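Working notes, structure below.
All protein chains but one are shown at their positions in the complex.
For chain A:
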Amino acid sequence: MLNAVNASLLLTSIRQPSCCVQLQFVRWRKPRWIPQAKTKLFKVPLKVRPPLEEQAERDMLLNRYGTMTKSLWTYQEGLSGIEDDHEGMLGSAVNVDAEIDSVIEANEKINAVVRARREKLDAEKWIKTEQEILQKKEELELQEHERLNLTEAEIKRQIERLASAIKVEDLDEVIEKALAQEIDYNFAVDTSGNIYAGRHNTGRISQAPKDPLTSVEPIVGS
């Protein structure tokens, strides 16, 4: 079983690229789920200890390295403090809060000026808008007044027309009167409006035709 797994892994790990050039960029390693080899199971690796002098030399070097590193760190921290002092000399670290407060205060003053100007301009704009609205309102009222006048005149005109209208109770009388007046339309008219009656006319000849635009038609009403 293990051999089969190993063989399959080996095959997959040494898969050749399509260009048939043997390139393997990742070194093959035993996967993590494969246990320790049985041959290595009880093998105790020999711990190599250096000689005492060698060990003392190594300790000395390590201690020296530690001391130098610590001193360098201390030196760097001192340098950082000096840089902070330098920034303080430039005025960007010491009185930052005071500077910010002064900037905010100056900004508030400018904001107050801008706000006052805005309120003034808004008030002027509102007055102008109000005037425009009032002017438009007056124009509309004038138009409405003219329209009412025209309507009233039309109503008066129609009432005057109604005065000469045929009423229902007079309808029979008017019909009889109209039937009694026989009008003969068999005549000729020349371009100057002269009427020429025929030789066999029996009734009253109609007058010259009225202009339909200027004539008022009778209104039949109650």
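Here, contacts are C-beta pairs under 8 Å (C-beta built on N, C-alpha and C of every residue); 3 or more make two chains touch, one makes a residue touch a chain; residues count from 1.
Note that contacts and distances are computed from a predicted model.
A.B. asks: Leaving aside the chains you can see, what is the UniProt protein name of the one that's missing? Options: "Cytochrome c domain-containing protein", "Cell cycle checkpoint control protein", "ATP synthase subunit J, mitochondrial" or "Small ribosomal subunit protein mS25".
C.D. replies: The record names the chain that does not appear here as "Small ribosomal subunit protein mS25".
A.B. asks: So which of A:Val96, A:Leu150 or A:Val174 would be touching the chain we can't see?
C.D. replies: With A:Val96, A:Leu150 or A:Val174 as choices, the missing chain is touched by A:Val96.
A.B. asks: In the whole complex, not just what's shown, which of A:Gln55, A:Asn107 or A:Asn186 touches the removed chain?
C.D. replies: A:Asn107
A.B. asks: With the missing chain put back, which residues of chain A would touch it? List them for me.
C.D. replies: Residues 79, 82-83, 86, 90-92, 96-97, 99-100, 103-104, 106-107, 110-111, 114-115, 117-118, 121 of chain A touch the chain absent from view.
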